[in-house]
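Beneath this line is the structure, given in structure tokens, with notes to follow.
One chain of protein is taken out of this complex; the other chains stay put.
Take a look at chain A:
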Amino acid sequence: MIQASGLRKSYGSTVALDGVDLDVRQGEIFGVLGQSGAGKSTLLRCVNLLERPDQGTVTVAGQEMTALGERELRAARQRIGMIHQHFALLSSRTVAGNVAFPLEVMGVARSERAARVAELLDLVGIADKADAHPGQLSGGQKQRVGIARALAGNPSVLLADEATSALDPGTTASILALLKRLNTELGLTILLITHEMNVVKSVCDSVAIMTGGRIEESGPIRQLLTTPGSRLAAELFPLPAPARGDVTITFTGAAEEPVISQLVRKFDVDVNILGGALEEVAGGSVGRLRVSLDGAESATALTYLRERGLIVEVAA
């Protein structure tokens, strides 16, 4: 749905994007995770060409954005929704007026506009605030207005720039739940950028980890977590740095089999558990366990674990 390749962007001597490739599939929620200054916002702004990349191409819904002239670009943007960290609502308009704004710009007739606005406000659950001014709303309500406004043009893609970073945890959860619902119900493809692992964990299907203008790893979350050496796994399960010979076991799905006790019973090994965690990620549970193995049959024991479908990494 969104493809970017070879994106580069510099501001003077600051390199914000240093060769970025991105592939967001239709209907997924794709998260770009990175610290402040990593280039996430620049990447997102390059997707709808708010920022023109110095090099590289961007394609959204089959249309090459980087090849469009100003007029065509405006038309293309009307089909790409965007929500913002600080909501970016017009303070001079009511909630309904804000949602009507993109419709006005698209030239939708006044009579149709009112019906569409009501429908959108209903969809995001703030129909009762139609006549309120943004100043009278809470952060979560403002973001709902932002989402309704972004959906006005029936976009197939929604871009979210730190959409929950200005919200408290409870409100963040409700906005993320709304985004997830829109993703499922409308088949909306969402590209969101965030510095919070929590956001990625709770709604994203795929993720790209960004540092210093580059993407370090990217792909479906479950796949990344079961890839040895994954940065995502390391960040999601902050276990202490392993000593030489320590074993890290990653398991997905329910931990049904009592593998550790089987291990001890079947082989001549002692297992010492050093740390571990279980997380709900991308709709399933993923766990990580750090152990040290001692005994004559350690190597065989590890093979046994691998055969059971667990990801086993031994620290060198």
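Everything below uses one rule, namely that a contact is a pair of C-beta atoms (placed from the backbone, for glycine too) under 8 Å apart; a residue touches a chain by one contact, two chains touch by 3 or more; residues count from 1.
FYI, contacts and distances are computed from a predicted model.
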- UniProt lists the protein of the undisplayed chain, choosing from "Sarcosine oxidase subunit delta", "Acetolactate synthase", "D-methionine transport system permease protein" or "Anaerobic glycerol-3-phosphate dehydrogenase subunit B", as "D-methionine transport system permease protein"
- Task: Kindly state which of the options A:Ser13, A:Ser36 or A:Ser92 is in contact with the chain not pictured.
- Result: A:Ser92
- Note on the structure: The listed residue (A:His84, A:Arg113 or A:Arg290) that touches the chain absent from the view is A:His84
- Message: Out of A:Ala67, A:Val105, A:Ala177 or A:Ala243, which residue would touch the omitted chain in the full complex?
- Response: A:Val105
- Task: Quickly run down the residues of chain A that touch the omitted chain.
- Result: 48, 50, 73-78, 80, 82, 84, 86, 88-93, 101-102, 104-106, 133, 135, 149, 153, 159
